[in-house]
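Shown next, in structure tokens, is the structure this report addresses.
Here the complex is missing a single protein chain, while all its other protein chains stay put.
On to chain A.
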Amino acid sequence: MVLVLALGDLHIPHRAADLPPKFKSMLVPGKIQHIICTGNLCIKEVNDYMKSLCPDMHVTRGEYDEDPRYPETKTLTIGQFKVGICHGHQVIPWGDLDSLAMLQRQLDVDILVTGHTHQFKAYKHEGGVVINPGSATGAYSSLTYDVNPSFVLMDIDGLRVVVYVYELIDGEVKVDKIDFKKTATTHSMH
């Protein structure tokens, strides 16, 4: 039972001041084992805050990040799953399923976490699953101003993942979940 927090595109301090207070009250240290951050934090203070929630943090570089040392992509293994991270501004067209699937095959991962569009999405294709946690602060994106703050918490338990989607809609936190399993023999998701 491994809890993995996936979020990104906070754009603090340029486009947003802070995480919504309702989100902040839920994110307490001690519950989460890993944090995956797609990028665009943008400053070191946000990095430190997230490190305080969980010491095991993985960040990739977004185009507005002030720390140049983040990698463009990253892969890690959590439990039985291979997880890949990329901000997504490198993949053109932005948010296109087929292009992201190409990236996923290149990275050879089961779950690909990307951002940049500031919209929550969860796609499935033969190669695996692509998850976009959206923007945790609700910052405007290059594409749209209408953004709901959202992030994702994955509960990885053996070959099964439960993805809890947290969205702030009209000032209320709404939580949904998505369930999927990985078949042990094949590399793809079914």
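Rule of thumb we're sticking to: a contact is a pair of C-beta atoms (placed from the backbone, for glycine too) under 8 Å apart; a residue touches a chain by one contact, two chains touch by 3 or more; residues count from 1.
We take it that contacts and distances are computed from a predicted model.
Colleague: Determine which name in "AP complex subunit sigma", "Rab-GTPase-TBC domain", "Golgin subfamily A member 7" or "AIG1-type G domain-containing protein" the UniProt entry assigns to the undisplayed chain of the complex.
Modeller: Choosing among "AP complex subunit sigma", "Rab-GTPase-TBC domain", "Golgin subfamily A member 7" or "AIG1-type G domain-containing protein", the correct UniProt name is "Rab-GTPase-TBC domain".
Colleague: Of A:Y64, A:W94 or A:Y123, which one is in contact with the hidden chain?
Modeller: A:Y123
Colleague: Quick one: which of A:G30, A:P68, A:P93 or A:G171 touches the chain that's been left out?
Modeller: Looking across A:G30, A:P68, A:P93 or A:G171, the contact with the absent chain belongs to A:G30.
Colleague: Mind pulling the chain A residues that touch the left-out chain?
Modeller: Touch with the absent chain occurs at residues 1, 3, 25-28, 30-31, 97, 121-126, 129, 153, 155, 157, 160, 162, 164-166, 175-181, 190.
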